[in-house]
Each structure stands twice: as C-alpha cells, then as structure tokens.
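Notes for the one structure printed next.
Only one protein chain is missing; all other protein chains are in place.
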C-alpha cells in the first residue's frame, strides 16, 4: 500500500466531471490506468497542474469513417494516422470506425485488412463496428458470431447506398444473430427507393446543383426508414442504434419509440445542430462542402435535435466524420460539371465535434457539463461495451483524459485542423473552450498544440458483449 | 501529501456505483468526507472490507413526513428520532421532510420549531421543504426570500386537503417568488373539488368502506391537477416537481410535458409500484392500512410507473412516508365506525423504500444499478441542491454510504422495522438484497442490525439555490 | 296526395348540399316546412329559380351575444332586431344567443326578460343557452331542471371574467345537473388567475396598449382551462363544448381528448382563422378593434385551427359575435387613455361569419361544400338539439335556406353590414361567394339586398334534450 506515492502521472487541481458528478480532485495514474482520485496526491513522475480547467473523460467518437471505402465507392481522405491525430487534437481518445464489407468481400479478410492498417497507424485506442452488405449463410452462422466474440459487438446496416444497402430479410437475419450473440445493430436509415424516385425526377428536370441533394434526401425518407428499423428491432428484440437522426419528425418518432421500448437508441451529429440546407445552396459548387446523408435540414429540425440531446431522446453525439476533399477525389469527381448525385457524401468532423458542442452546448447554457460528458463519451462507452474502461474518470478506467480550458477562444479555420479534408464546413465560427491537453492511457499525447504520439501507439479495444434484455 | 496513509475509515474492496459508473475501489474517508477513491488504500483507523457487496451512495428521501401535522390535522407517528432511525436502517442517509405552515401559522416560527426538533433528534442529515398554506404579502415578499436564502430551496403546495390547499392565484404568486429567488416548487396535485364532489356522492349513498377512498380520489382528479400545475410552471417559468405520480395517464402527461419543457420533474413512490386499489378492499378495515393520497391504482398504472422510472420520465423515487397507526390516533379515529373519509391518509415507507426497489428493480432486472443510484439518491441531490455533497461516491462528497449485500434475503414483517407505525403495508413480501452497513459522514451508524448514532447527530443541510434556466 | 301541386314556394334548379350530400333538385315548401325534394316540381305560389347557385341550409350561429350584458358589464351594441337582421343578411337563419345570469340575478327572471325581448324583435328563429354565474341550491335543484325542460339544453360557464366566472365546485355541480337532466355544458376556458397575474405584471410595468391584451391572455391560460374543463367533463360524464378554441396547443389537446372520450366537442370562430395578434398592434388604439378573448394568435395557431376544422377536431364554426362600438360605449370607455384591460372584449361577426368561411374555405379549396354545411349549420343542429328541424335540407325540416351565388365578389366595408358595431375587423377583405337570397321557414326574408321580415317574426326554438351516452 505504499503505492500511493508512486504514480506515473498526477493531474492536479482539476474540476472533474463524469456523466453524473462534478468534483475537485487530483487524478493519479499508474500503468495507464486511473489508480486514485483524491485530494492532495503525492508528487508523481509527471505532474500536471490544470488549475481552473475541466478534466473530462476523453471523448469517444463512435461514428466515424477512417480509411474506408464509402457506400458510393470513394476512399475517404483520412487514414488511421491522420484520422486519429485529428481526433486527439479535438479531445477524442477513442474512435470506433467501421470495417466495411462491400458486396463480394469476405468478412474475415475485411477485418484482417482494417485491423492491420489501424494497428500500424492509430495514435489513440480504437474498436470497430462491422458493416455488413451481403451476408451469406456462412457470414450469418460462422463469421458474425466469431466477429462478435472478437469484440466487435455492433453490426451496422445501410438501408440505402447501392453498394451497401440490405433488404428487410437481411436486416432481420442480422438482427437475429446480433440478439443471440450479444451484439447490437446500427442502422443508416433512409428509404432507398424514395431517394431514387426523387433523384430520377430531379435529374430528369435538369436539377443538378448541390442543393438538390437535400431535396432528394427528403425527411420523409428518413422517417420511413427509421420507423421500419425501430419496428424490426422491436420485432426481433435486439438493441438498435439509429445513427445520424436529422429531422424533427424523426426525433419525435424516436421519443415515442423509447416510451414503448428500451431497445431503441439514437444518435445525432454536429452537422444537424450547426448546418442547414441553406448551406447546400451556397454559390457555385460550394454547397458540395455541406453535402452529407442525411442532409442538414431546416431550423425547426436543428431545434428538435438540440431538444433531443437536452431531454435524452438522443443518446450519443458523434461526428459521422466522412472526409472527402473538395476536388476530383471527393466532392467534385467531374469538376465543375459534377451533379449533386455524384458528389461524395460526407463531412469532416472528428476534430471539431467536441469543441462545437462544448462551446454552444455547455458554454451556451443548453446542456450541463454532465450531459456533455454523457453525450460525448460516457453514453458511447455504456452503449458500445466499453463501460468501466473508457468514457469516465473512475478508478480502474483507462486514463483517457481531456483537459478543457473553458476560456480559450478560437476562430475555426481549415488550416488549424489536422485531418486531410482540406476544408471545414465550420470555417469562421467562433468557439469558446478547447481541449488543450489530451491524455491517452496516461500518455500526454497532445500538449501545447503538439502531438506526442507515434503511429501505432493506439490499441485495439475488444468491446463487451451486450445483453439484449439488461437495463441500459 | 503524507495524508494518503491517514484515513479515518477505509471501505475496502467494494463494487462502487454512482448514477453513471460502476468500479472496484477502496474509499478513504477523512473528516466525514470522501478523501480518496483508489485501489489498495493504506490501512486506516477503521477498516471495513465489503468484499462482494455494493457500495452505494446513501439514499436520499426527499419526500417524507416526520413529526408533522398532516393536511387532515393528524400528527404523524414518527418523530425526528424514530423517523431518521428507520431511514438509516433502510439505507437512507439524508431526509428532506417538511416544515408545514398550516393556515394561521407564521413561517419563521414554523421553521424555528421544526429546526429545533430536528436538530435535537435526527441521527442522519436533513434539510427541509417548506409547505405554504396561506401566504400573505409579508410571506411572499419577506419570509419566502429569507427562507430560500437559508437553504430551503423548495416550496411545496397542496392543491387539495382543506387545511393546506391553495388556489391558483397563490400557486402563481409562490411560483413567481420561487423563480426569482432560486427555488423550485413541489406540488401535491389532485383536484380538490372533484374529490369533494365524489366524496359527497359516496357518503350520500352510504359508501364508507376503505375502498371508496380510491373511488373518491379518481385518477382524473390527479390528471387535472397535474396538468394545471405543469401549465402554471410553464407560464411562470419555474422548476416544478410533481410528487407521487400514481396514474398511467399522468405518467403519459408528464412524458409529453417533458418533451415540451425542461422545467418539469416528477416523482413516484413504492406504493404505486407494489400496492394496488385491491389492497384497499381487504376485509374489514384492513384496507385502511393502504389508504394514502393519491391512492394505489391498478396494474396498468403500476406498469406505467415502472416504465416511467425506466425511461427517465420519473426523476426521483421517494417514500412519501406518512406514518399513522392502525388505531384511533391515525387510521381509525372512530374505531370500527371510521369511514374512508376520516382515516388518516398516508403509509410508512422510510425504511423499506430502498430494499423494495433494490429487490424488484435491480435484482429483478428492471433497472440498472446506476438507475437505482440515480432514482434513490443522485437525482434527489441534483434536483434539490445537494449536488457534490450527497448522493454520490466522489471525492469531496460527504461519506454517506450504504453497503448492500445483494444476496441477503428478507421476509418483511412489521416487527423488524424501526418506525413507529406499528404495521407495514408490505408485510410478508420477500426481498433480495439489504443495506447491511450504513455510514453517515464517515460514522458507521448501522452495523449488524444495531444503531450506532446519538439523537441530534444528524446535521442540517442548507441546500443550494436553483437556477431556473440552467440545464438540470 | 293532390298536394304535390300545392306548394307555397318552390326553389328550383338548385345545387343542394347537406352535410353529406350534393344533389340537383327542386325544393317544395309548404307551411314553412320542406315538403318535397324532387326534380321538376309543379309551379308554386312563389317560384325561385336559382340556376347555378348553391342551395344550402340556412346557417346556425350557436355562439353569439345579442342584447346581452357582457362579463365585463358592458351592454353590446346589437339588440335582437339588429343582431338577427345582420345574421339573416349573412345567410344565418337560426341564432342561439345567451340568457345571462350575472351574480345576484334570479334565473327565471333572467329568462323571462331575454325571452320577451327576443320575441318582440327577432326576425329569424332563435333559442337560448343559459349562462350561470352563481347558482345556489335552488338554481341547481329547481331552476336548471326547469330551464332544461323548457328547451334550453345547454348551460354555459365562464372560467374567467370577474362577474361571471365560476369555480370548479360549481362547474362540477352544474355538469352533474346537466348530465342528469339531458343538457350539455359549454365553457369559456381561460385560467382567470393566470390572466390576472399577467395583467398585474403588465400594468405595473406600464404596458397598456391594445397589443398587451394578447400578452395577458397567454395561450397557456387557455391550455390550462381547456384541460381542466375536459377532465371535469370526463369525470362527470357530461357532454362538453369548448367554445372559441384559439391556440395550436389547444387544438392538439382537443384532438387527443376526442380519441379518449366522445363527450368532448369544440368550436372555433372566424377571428382565429383570419385575424392575428399582429392586428392588435395596429397604430394607436386601432388594435382595440381586434380585442377579444381569447385573442387572435399567431400564424401557427391559425393553421392549427384550419386543420382542426378540416379533420373534424373542431365541430362547429360560430361567430362569438360580441359587438362593441369603437367609442366610449365599448372599446374606448376612457377615450384615448383606455388601457387594454378596460376595452370591451369582443368582435362583431354575425353577418360575415359564413361569407368568410365560404370564400376562403370552400372557394379556396380547403373544405368541401359538405364540410361547410356541417360546420356552419348541420353540426350545430345535431349537437344543440335541433336535429331534423334546422341545419339540413330534408323533408320535414324547416325551410330555412340560403341561396349562395358562388361567383359574387364582395369587398368588405363596415357600411355594407347591418349590425350596429360601426366597424368591421375584416374591412377591405375580398370575398368570393355571397348568400343572395335567404329564406326562413319558407319566408323569403332577404332578397336583392332588401329585408322582408318584421321584428318579432322569428320564433323561439325549444331544443331537444341530449342523451349523454348516445353516439353523437
């Protein structure tokens, strides 16, 4: 018990917040793990005094696309190095990107490939969700159970995108496996046929500008698919995460569904709080920079998403980082002639996700610091099988910490960011508060604007199985 | 920093839960406060090994009547000694009973009286809510602001009970003061006139048995008054706690109201989970033992209340302890001739509140251990201005802990309980899990079934002011 | 059977509409009653060819104040002559104004007085609702049953207005009598205390302009009182008409209530479709011309009221005609110094009610001609005990007909109207469609812009009792 004096690191004098507490304490780290939370801990090998700053759990971004081929077949701009570096600079210490099985790919090979790339390059810890596009009998009976046992306890399904979408029979079959094996299902819920129907009609009439992307992806396409996914999950009895809820009517539907069933969970993202369909109508092809699916909506929906976060209807706040450059490799495959249908769908967000919410949500008085921790980290951990390890400041948890200076003011520019998208949809915004120091398993990986982490220093996280009938 | 080896008490090897975390750690207490949470803390003056048990924040019972004259003018059976002793044995370490201004009483005198009695007898810490029955101009402009500044930051209003009920103009006036001064309003919401109307009709027809109490207090009387209170709170912009929600339709109304406004909070109690109107129809006058207002309802409402706790519609779980003996001093003022209208309204619950929820909720798989902590302690602290001090296991908080043995089985009998009611409505129930050791500010006050606390050892808690527009 | 050739009047070649039918037919009238509906009826004493025009049931205005002292104690500008003349010119052939018991008045005397005045002056048929302000035991046990038996089968209660408002115990007592005796209850539902609270606050701050009337009568005051009235009606089991629903949230509440109980009925009026709170902010004291209670709301509420009419949530469309002159006798008792609190509350509408709805609703394509008949006449008859006699074009019904020229365009001016208000809030509006010929019990009372009816030629309508449990 002499160990009280032998910490590798002490974070001293912080205002600490978890999802439910705020307290003043020192945090003692040993072996990458939080070993003590106390007042006046003894001096350690490394001692950081954070007086006046918040010490929060490092963020978890459970929805981001890194070094992945998109549903449209485009490789995203970030690899596991640039992606995790950007995350770290934004206060995020865990990412859960996707291993994506496109049609024709074999699941174990897909996983081996993603695992190798991530292991070589990541600077923070990571897990994977598995995207399944066309599971055959072998996938369902052998691969998925094996994948789930290996710690990938969430399977994502797309209801739209030609290369990835699955029909209802596959949704049900995958849900059934997930329920039995202790995994959950995530769903990109937009009705493919509605979008196709509208796209055909728009193109026929010569409507090709970026703003028509929002017309094509009508809110009703989301409403329909979310209803279908919810009902399927209730039918099977599996836990469901509806990712990137964007429309007011969908938020209402999720609220009602949660009153009916504890199986239903939901997520939204910064683009649905801070951007709108008006951005898609910026001059020329500028709107392409705001093109993602579902698209940013109107002010009514923005308020509904805020309210969803405030009252707990929406459980997690993720980036849906999907970085594509504003050039022929991403947004403009046909240059100036690119139609809304051809632009890569997706926005960068890994780095600014948390500063945006901290500034407008916490400093703006809309959510408490506990809600910030819950939405940015703790709920991700609880829902995705990392409870007790990530997303909290508690003894035994990994020492993943973000030290936020609430007084730091920043004007957003693309130059300051660390991903490889080359632009940011939040250019020029004023933010209050920034995660100045970021710690991953006790390693200070970001400090004074500098990175102190080697590629490959992040570790793979095998996530816990989920019990479909346990309270969440 | 040598203090790491100088704790008054160490609770060792616990599975600790807060409202959001579960972790394994020792808890070091110094000066009545949690000073360290760590693995392998050094040996202390007092060392308790709780291997295999849950270490939870001591419960907070924010709705209990102790040594108080009821709305019907009956003194309850427990004083501040027996009441707080019963609470302690049931794992509760903080109570917030009421100081009650009946018509004709002066607020400062009321408070001085209650404060003196509680200070002399309580064995655990306590705060007060203030019941206001007929505020005059002085009460509104001088007394209430002073009361709120003194740490009584919640004002309770009754919409029924002849001696206490207030009309809408008073509701609005008090809400307005509360909003300005940083307090919240609690409301007993039943429509007085509907009850009177029904009572008159029942008595006229000779219906006097206990079961007619449930007929008189129709669920619609609750629905009406809850709607009125919610709308008034939205009109004024004040935080509102609807106590003892009992009916399914009311739970739905609260759920809708919360989607409209963050000002609305709600509570329910064990009697609405575990008892029903059928209990009021037990032979002879036995039903009087289950007579409280609002009354226990039917199975549909029981399920709705459970669901309300599960999905967060109901924020706090309290006892509404209102102990009256099954004799002429309480339930049977006219002996065998007592009508439902004359029976004292109220049930004991201070001691069994938490064992009931732990057993059926946590052990029964309906709620998680985090939800148990939230409903039984943490949400009370957050809502009622005790955040950071009570309801949590965090550095700097009071060392109020309950050590729950989840494997302990108990058959409820009135004999085993420590309040003075003389009966329990839960007689014969089988419970799994019990708070075997209870610690208040570092003092082990309950251990091996024995009390170790002197009358008057509990302290008054001045509660924090509330900001009506801060996220909760 | 030779009578087929002996009609007093034939209305020939009309497009006839009832609440559910449209057909082309002649209408044969004998003895004031519709005796035949057929093609090619024989020529009659009086023969009107209405080729190209709609033949609709004469309108019923079941909510209008004529020759009545208001809740604020002001006599309205119209007597039973000018009021019924204005109604007739607007296509209305039946009115159901109020006999108003103010505090201290005796019900039988009140009725005798109103009956005498109406009998002497009315040019169209009329019934009465009874307003009850302070019923004593005699009123409840003797007068109301007698009144109901005499054909006044609806009792109106005010929840606000100092001279008229009743508390919940009276609401319940009157509802109970109404249920037993076969009457319904109408309610002006605004929370009096909320309004008083807000008024005091506004006046204290010096806010006196007309627009503050809308601030004082917050939509939440309506929401609260409507909820209370609905719950009381469900508690007692009596049929309830919520008059002048104005706010979007109230429309939603009524829609939900109707899904719970068939007892609930609702009304709205032209001012909530065509006027808004912006009108109350016209320059100077002009806003007083738009001051009524509840006040016109915003565009969201206007749309909600339209939707309520379209989907059947709102059952009847009435005028709430309450005519006060724009001078010291009505709107401006203190001239230029008049505050919003002192202005008589109410707007004229008897004459323009139907032309407004016909033009914007029917010609504008929002409602069908059948819905127009239902909202303007048939539903009034069905709900208020005139079924089979009024509000329809059917054999045996009174020959009350309005012949609408759908092509007639009109620009509204106060000069063209026949009431004595002296202004119209709809000044300058363009209307399409007008009831050019109006027939009451077979008498052509309006034709070519001329009146052909003597004062006192209208008859009293004893209305049918209502069965609280019959389908409506």
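Order of writing sets the chain letters: A, B and C. Residues in each chain are counted from 1.
Following the convention adopted for this analysis, a contact is a pair of C-beta atoms (placed from the backbone, for glycine too) under 8 Å apart; a residue touches a chain by one contact, two chains touch by 3 or more.
What you see is a predicted model, and the numbers here were worked out from it, not measured in a lab.
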Missing chain -> touching shown chains A, C
Which of C:139, C:371 or C:424 contacts the chain that the document leaves out: C:371
Among listed residues A:173, A:275 or A:399, the absent chain is touched only by A:173
Considering the whole complex, which of A:227, A:329, A:410 or A:457 touches the chain not shown? A:227
Among A:117, A:197 or A:282, the residue in touch with the chain that has been omitted: A:197
Residue of C:231, C:392 or C:437 in touch with the missing chain, whole complex considered: C:392
For subunit A, which residues touch the unseen chain? 167-169, 171-173, 176, 191-194, 196-197, 218, 220-221, 223-224, 227-228, 231-232, 234-235
Where the unshown chain meets subunit C, residue by residue: 1, 3-5, 18-25, 28, 35-43, 252, 255, 258-259, 262, 307, 310-313, 365-368, 371, 374, 378, 382, 387-388, 392, 394-397, 469-472
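Please note the rule applied: only the chains that are shown with their structure count from here on.
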Would you pick out the chains that touch subunit A and also touch subunit B? none
Taking each chain's centre as its mean C-alpha position, how far apart are subunit A and subunit C in Å? 57
Averaged over CA atoms, how far is the centre of subunit B from the centre of subunit C? Could you give it in whole Å? 51
Tell me, which residues of subunit C touch at least two other chains? none
